[in-house]
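Step one of this worksheet: look at the structure below.
For this view, one protein chain was removed and the others were kept in their places.
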Amino acid sequence: MAGSAEAAASTSSRRTLARGPRRGLLAFLGRREVLPTVLIAPVLIFFIIWNTIPTLWLLGLSFYRFSLTSGRPPIYSGFYNFTSILNDSSTWFDLSRTFIFVVLAVGIETIAGVLLGLLFWGSERLPGRRVALTLLFAPMVVTPVAAGTFWRLIYDPTFGVLNWFIRSLGLPAVRFLSDANVAFGAVLAVDVWMWTPFMVLMMLAALASVPKAELEAAEIDRLTWFQRFRLVILYHGKFILMLGILLRTIDAFKTMDLIFDMTFGGPGTATQLIAISLFRSAFESFNMGSSSALAVVLLLISIAFTATFLYVLYLRERRTADA
Amino acid sequence: MSERVRESLYHALLWLVSLIFFAPVFWIALSSFKTAPQILAVPPLLFFRPTLANYARLLAEPAFQHHFFNSVALSVLAVLVAVAVSFLAAFAFSRFRPAATNFLMFLLLSIRMLPGSAAILPVYLMYVAFGWKDSFVGMTLFYAMFSIPFSVWILKGFIDGVSPRFDETGLVNGASWFSIITRLTLPQVFPGVVAALIFNFIFVWNEFLFNYIIGGINTSNIPVMLATGLSNGGGIDWTFLSSLTTVYILPPILMVYFFQRYLLVGMTFGTVRGEV
Amino acid sequence: METDPAAEVGAALAGRKQNRVGRRRLIQSSAALGAAVLACPRYAFSQSEKASPLAGKSIHMQILGVAGWLPSKLGVDMSPEFAKYAKDKYGYDVSFSFADAPFGTLFQKAATSLATRSQEYNIIISDSQWLGALATPKWIVQINDIIAKNPELNIKWWSPSIHSSYQVFPDGTNKLWGFPQVGDVYGIFIRKDILEGPGEADAFKAKYGRPLPTTWEAFEAMDYEDWTDFITFFNRPEKGYYGLAAQYSREYDAASCPTMSVMRSLGGDVWDPKTGQVQGILDTPSNAHAMELYKAWLKFQPPGATNYFIAEVIDAFTQGKVFAAWQWVATGATMIPASLKDKVIVVPPPSFKRADGSRVRNYIIGGQPWVINAFNDPEHMQVAIDFMKWWYLPETSHEYLMRGGMPCDYATCSRPDFDGINPWNRTYKYMLLRSSDFWHDPKYSEMLSDQQDAFTGYYTGQIKDPLHALQWVACQQQKILYDEGTAVKAPTGACAGIRL
Partner (left out) sequence: MSHIRFEGIGKSYRGRPALEMINLDVEPSSLTVFCGPPGSGKSVLMRILIGLEAPSAGRILSNGQDITRLTAAERSIGYVPQSFALFPHMSVFDNIAYPMMLQGVPRAEITSRVDQAAEMLRIRPLLSKRPSQLSGGEKQRAAIARGILKNADIFILDDPLVGLDFKLRESLMEDLKDMRTEIDATFLYVTADPLEALTMAEHLVVMDQGHLIEAGPVDTVYYDPTRLRAAELVGFPRCNILPGRLDMPGAICTTALGALQVSLQDGAAATETMVAIRPEDIAPAASDSAPLGVGEVTLVENLGSEAVVYVRFGETTLVTTISAGATAHVDLGDPFPFMIRPGAPIVFERESGWRIGRASPVLAGTRND
């Protein structure tokens, strides 16, 4: 250590504690008062350009009658767009269909995801585990446009694989996508196929957050399987699982590509979710005014979702803070 | 039943589940080696003489190369921009907790919750008004915007898990904030960064609607090519659809394979940092 | 099958660059223009007729058309011929590229681009019903003046419906907006090999007491009831094929076009274009009956036929799953692949018996016009006009016909060899005189969307009563048109409580 003392003594700045202030723009940006703003600025800029401006635009336009194909300038119409949307029974049907879709899709995916997640939990010694999990997660990464179109073929009563199986069992072919009573379920099944792996992923992540010691303790305490699940796994994994459910809820609410390519919202209106009808009204009918109003309504619903999401999150933070 | 038999059965069950989920994807991939009548054959063909003609046709297509390039460039650039920007913001949110943190995080998330067709509408009008439609930069930045909320959320979770003592150690020793962010914090939240990159990559990679509406000839990606190119002579071009889909899902599937660990860790939003 | 539309997109990109370079070069070389023209005596001759201001320039044109749609593709495939022609006649270089989208989304693609006042697509192959939506915001060029200045574009058409379907909007004015690109009508494709199979004629005669129709004329004479028997007879699921495939899908206008064809053949209509009145015209018992008739045919069709649009009908027919297919004849080349060559006969779809005993065919027309982007700069505009002039040259028209296209001009259609060139040509000509378009209103797609909901709702069993479905559509459409100012009358009070 003598060497270090000498080396230290040789540095000239040792007379005073201060090394002297740094100067320059970088130093200024690095100052504690400035830094957070600098760091958040890029996201803020993105946010203002791609979110605030369009949202204000949307809000403004929702009070106008404006059709892109009419060749006429927008006409102020007050709340007309809103009242006519809310008075239109099809809006309510589409919305309720969407909610049913969300509840069923997310519900089934969650239950299946939890069960499969538990099944895959002890799979460390599975030969080819990484390949198996990759295959399991594959549906998530298929382009929805392609998945939708191809499922149309798989479901096809004449050419489809699925109906071939059904027919070889001696049963009549099922008109999966063209029977108004079946189509909704068929579309739902594809969503379940596509997104259950995501819930499995979340469940595995949730299971990873459970401390091993507590599980061992639970085993020693001879808790039943269900008690262990409820008291230990759910207690620790709840947060991540909840996140998964909420992310899925959000995405299910937005479902469009997948269904659009399978049924175009039909037959009739059997699979017409709100995102599809909004797309139709905006980019098939080019009714920008009333579409904006519908978009505003959906924005409000989205905000309600978001608020729920955050409430759940902060509930957890508050609990940990209390503990 | 012996322990070994039980384990083998258990493993067989796991593989069965994986294969069931994979089956439709497999069916698409299998179809890509068939001729058009073979794809529609009843009963379905499981054994046949595979043809590579579909791929030969696809890969020789200049349009494929163009669209594929767009897909790669858009997703990679957008995701890199988004994660870089989100990382800085997440760091600020986590470390300095500025007054509006919660509100901003809330707003960011609400963008993600808006159905695509609602989000695209004003953006489309804005792009028309500003002349940004079908511009590569406009498209990239838009995708970046859409990737930001999720990235900020994941990364903030991870950065929250990194003790501020590390920053302080850096600060005391004279490191600049830039160095603290890039050399001390970034390597520690690497799984989160990878998870954010992959999830957003998959989103942009498969994105159709926005590309279709605010893109154009210069910027259209493979999903748009899939949607517009799938009809041929009034019919659906199944060979085209299956071969293009198969080629197109390879990159994300390889990512899932190679970065599986990070995906799992990433989805814990920073609550778990080790192996999953 | 050889494709692919997307290839042209890539080519378009390459072409655009070329175009940019071309323009730069053009400035540099414009001084040399005269010299270049004089240097070549062959051009000097053609130039002497009428000097083109574009001579020596290099122009790139982008065409937007229907994805995977043969007639659209032919327009593109033949464009090199125009390039040659333009070089010879006008002395400029032109190259083409092609962008496309399926029927259901082509208008989106065109409209989202045109709304930016972009000349991304210089020429667009538009579905006929969009004329109103494209013309009203003045996105496409009104062509009256062009025709006036270029008398060669004042063409005599084979049928009056060509003018009303592909050129005008709204009805009643003489404003012209499009040039017919392809005419299209419904026909029924029949598997001749099965029809003429051994014992079929006798069996049919034994069952129905009349001869089995096998000739075009025999089918021309058949009405809905005759057809019903005919298809019932050939509906043989046990042998792996069904009697018929037709269009019932929710996609685009799939269910609407055939349904409206039946409605109009029965004497009904869907609206009054003059007053914009829908209620009382669409929601009539006659139209409801039309829907029942069309739905009744579902029982001879493969399961899942309610999801059939053009593509599915093609698959079912070419894969031998159906005996006959109600289909747009423009798909002929795809409907009759090499494997079915000479095994298919294309005949007119049924006539319908009206109350007065007459048998009428009044069908919906298909087909697409060319329309010209109004934001084209003068050079591209000039090329577009030159292109149109070339397109209607007798040689071009004939070439188009020979390649499987369906021209609309009287001269070509009245060629003596016309009927024999393609199996569907005779039906095409016949039906062109018995088909016409609907709506053309700018609110087309919104009205269509509601109508498709209701029609497919009825065909798939979601809605039981066809009249109720029609009443709902009528209310929706009346409101759309009234809001837009097209309809004189507001929707009636009965609309308040009606729901699908």
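Order of writing sets the chain letters: A, B and C. Residues in each chain are counted from 1.
Basically, contacts are C-beta pairs under 8 Å (C-beta built on N, C-alpha and C of every residue); 3 or more make two chains touch, one makes a residue touch a chain.
Please read these numbers as outputs of a predicted model, since none were measured by experiment.
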{"item": "Sole contact to the chain not displayed, among B:Val5, B:Ala99 or B:Val172", "value": "B:Val172"}
{"item": "Where the missing chain touches subunit B, by residue", "value": "163, 165-166, 168-169, 171-176, 179, 184, 187-188"}
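Methods note: only the chains that are shown with their structure count from here on.
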{"item": "Both-way neighbours, i.e. chains that touch subunit C and touch subunit B", "value": "A"}
{"item": "Interchain centroid distance [CA atoms averaged], subunit A/subunit C, Å", "value": "41"}
{"item": "Centroid distance [mean C-alpha coordinates] between subunit B and subunit A, Å", "value": "13"}
{"item": "Touching two or more other chains - residues of subunit C", "value": "108, 112, 115, 312, 315, 319"}
{"item": "Interface hub residues of subunit B, defined as touching at least two other chains", "value": "40, 213, 227, 230, 236"}
{"item": "Residues of subunit C touching subunit B in the complex", "value": "1, 3-14, 16, 62, 67-70, 99-102, 105, 108-109, 112-113, 115-116, 118, 120, 310-312, 314-315, 318-319, 328, 330-331, 333-334"}
{"item": "Complex contact set, residues of subunit B against subunit A", "value": "7, 10-11, 13-15, 17-19, 21-22, 24-25, 27-28, 39-44, 85-86, 88-89, 91-93, 95-96, 98, 102, 104-123, 125-126, 141-142, 144-145, 148, 152, 174, 176-178, 202, 205-206, 208-209, 213, 222-223, 226-227, 230, 236, 238, 241-242, 244-245, 248-249, 252-253, 255-257, 260, 263-265, 267-269, 271-272, 275-276"}
{"item": "Subunit A to subunit B touching residues, read off their complex", "value": "19, 26, 30, 35-37, 39-40, 42-43, 46-47, 49-51, 53-55, 57-58, 61, 116, 119-120, 122-123, 125-128, 130-147, 149-151, 153-154, 158-159, 161, 164, 168, 193, 196-197, 201-202, 204-206, 208-209, 239-240, 243-244, 250, 253-254, 256-257, 261, 274-276, 278-279, 282-283, 288, 291-292, 294-295, 298-299, 302-303, 305-307, 309-310, 314"}
